[in-house]
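Take this structure, written in structure tokens, and hold onto it; I'll ask about it next.
Here the complex is missing one protein chain, while the rest keep their positions.
And then chain A:
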Amino acid sequence: MATEAAPMDEKAKRMRDLLSSFYTPDPSISNNASSISTSFDNINSTSFDADQYMDLMIKKSNLEVLLQRHVQMAAEIKNLDTDLQMLVYENYNKFISATDTIKRMKSNIFGMEGNMDQLLQKIMSVQSRSDGVNTSLFEKREHIEKLHRTRNLLRKVQFIYDLPARLQKCIKSEAYGDAVRFYIGAMPILKVYGDTSFQDCRRASEEAIEIIIKNLQTKLFSDSESIQARAEAAVLLKQLNVPVDSLKAKLLEKLEQALDGLQIKPEEASKLAEYNDSSKDEETNDQGPAKIHEDAVRGFSEAMRAYREIFPDSEERLFKLARALTTMHFENMELYIRKRVSAAQFLGIFRIIWEDVVLMDEVLPEAALSDLSAEAAQVTLKQFVARTFSHLQQDISDTLLKFDINQKEVLKVVLEASRKAVLQGTADIFQGFRQLLDENTVIFVKMKDLLIGWIQKGFQDFFRSLEAHFLVLSGKTSSSNETEGLIEGKSSDKIQAGLILVLAQLSVFIEQKVIPRITEEIAASFSGGSSQAFENGPAFIPGELCRVFHAASEKLLQHYIDTRTQKISVVLRKRFKTPNWVKHKEPREVHMFVDMFLQELEEVGKEVKQILPQGTFRKHKRTDSNGSNTTTSSRSNTLHNDKMNRSNSQRARSQLFETHLAKLFKQKVEIFTKVEFTQESVVTTTVKLCLKSLQEYVRLQTFNRSGFQQIQLDIQYLKAPLKETVEDEAAIDFLLDEVIVAASERCLDVIPLEPPILDKLIQAKLAKSKEHNNNTVSS
């Protein structure tokens, strides 16, 4: 097909070229246009040279091809001849038909001129007739026209003269619309001739109009009229060129004043909320303030609707008003929740406000009130959540500081109370928030996710700040300006120490009980939703909080021990700074610092007993750590040896050597172990730290024989009561021995007291303290 189509196409193209070359007058143009590939061998081009072409053919082709070419060419020539014949024939045909047409036209035109002349004549006669009629009727028409004009004028004059009366009539029938129309119709005339011919008339009508204006204004201002009527009045007034803007301003001012009445004052808010609740229960309670408020707002929104229709151009102003009311509502709300407000009360107020907003939104949908109030509501709600948490913190801290810690056994009470405060407070908060979540108002549904997020974050922040607050209360961190006064007020160390212990235990309680409970609660009713609001994962991270409080509890416990030991340390420091140990007199009795030391320990014991649980009883038996046993024995041996021949320096050197050796072989007594939340652990740690301090103080002094003996006596006396109170006997033994060793090392002349004398002095002291106790008991 394709092979056949190609020559066909070629043939058609050649035909077209040939024809166009035939018709084109200038062969050169056709040349350019038809074929660019002009050459000698192109049969269609003008520059075709037959001889040359022939030569080329003969050279290029064999006989068969030449023959073929010949046949082909003959056919083509024949074809061209027939085509040419056809063309000539067709052209001739067309020429003949053209001649026919011309002939017909010629015959038709013939005779047309006579008809035209007749027509002209007839038109001429018609014209002359009509001229005649015109001239005969001209005068009469003039007259009629004049009469008509006069009549019109007269009618107008009549109208103007009638105007006052008519206006009065209109006033009577309150057809102000007609009156205004009449007056405006007469205006141009009155304006032109008012000062001359129609003076009276004008005055009268103006008076009437004034009355009308007045009436209209009253109508406009009166709330009893229908909105339609008022709107009409406004339109009429506008037509009368009365300055409506000032009227509008006045009206809107009135509306603004009405705003004040609509305020939900923080003082009244709670009442309102209560009534709102109660009116929900019993519909009869119509006269509740909530109802009144609702009516007022309804009136307000109606008025707004009216004004909107009356003054279509005043929308902006109304928007502003509505927005002002909304923001005012929320501002008042903020003021309101500054005080302590329950979630129910909060919701009550919130509902009222939302109703107001919905009412106004109906009237002014373009004011975007719902957006505005949604934003404001978010802010308020967020604040409410934040405030609730800060109130809780305040509650807890109040509970903690409420009691006078100097009373007996009060620490227990404080701990219980504060525990209850934490539990109860969080439970209340959950209840409140659940109410918020259950609220079905549109806006709350929208904010649900956000709310959950806030609550979670609120808890997180709450516990963080609670921890910081605990540390501040304990005096550990001395920053935070707001609580500073609070602490200074109670800065007595005694109160602090007990309080710190309570705080420590409370932290443990929060870590172990409260946070898991809150985690459960949150998982139960406050989960989800937050993922969109907080992309950084859930806001409430119980694991982190547990860590924080765990650390806090340990810190606080350590701090408690620190404050306690500090006090004892002061006693010790005084004890060692005051006397001249090198010139010490012979020991007569146990020094009184021991009493103070024991007294402090007793106090620690008392406080600890109230707050902390009893630890699993695991007294270190002396046999458990035989290492220390041998040490002490070897020490005392060396002491005795030393007494025997102290002048022998070789011996003394070996003493030190022996001490070192003993230390090498004995397991290191862990003095500074981790503190646990048990009574024993805390007391033990305190005692250990104090004894260590005692040792250090001893090391800083130089003693004479009597000084050393005094220390020996004091330590000997301490041994028994300390062992009673303390769990880790081995460590205490070790430390007490260390003190003696330190003293002997720092002594110029080591001669220990004979055991009988030691015993006697201790017995004397015991008797004395017993007597003292009896005295205090009896008194």
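One rule holds in what follows: a residue touches a chain if its C-beta (ideal position, glycine included) is under 8 Å from a C-beta of that chain, and two chains touch if they have at least 3 such contacts; residues count from 1.
Definition applied: contacts and distances are computed from a predicted model.
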- Which listed name, "tRNA-splicing endonuclease subunit Sen15 domain-containing protein", "EIPR1-like beta-propeller domain-containing protein", "Dynactin subunit 6" or "GPI-anchor transamidase", is the one UniProt assigns to the chain that has been left out? "EIPR1-like beta-propeller domain-containing protein"
- Pick out which of A:Asn134, A:Gln158 or A:Gln566 touches the chain that's been left out of the picture. A:Gln566
- Query: Of A:Ser222, A:Gln599 or A:Thr702, which one is in contact with the hidden chain?
  - Reply: A:Thr702
- Selected residue (touches chain absent from view) among A:Ile58, A:Met86, A:Ala324 or A:Val582: A:Val582
- Message: Touch as defined at the start, partner being the missing chain; which of A:Ile522, A:Leu689, A:Ile711 or A:Val726 qualifies?
- Response: A:Leu689
- Hidden partner sits against chain A at residues 464-465, 467-468, 477-480, 544, 548, 562, 565-566, 569, 573, 577, 582-583, 649, 652-653, 656, 660, 663, 668, 671-672, 689, 692-693, 696, 699, 702, 745-748
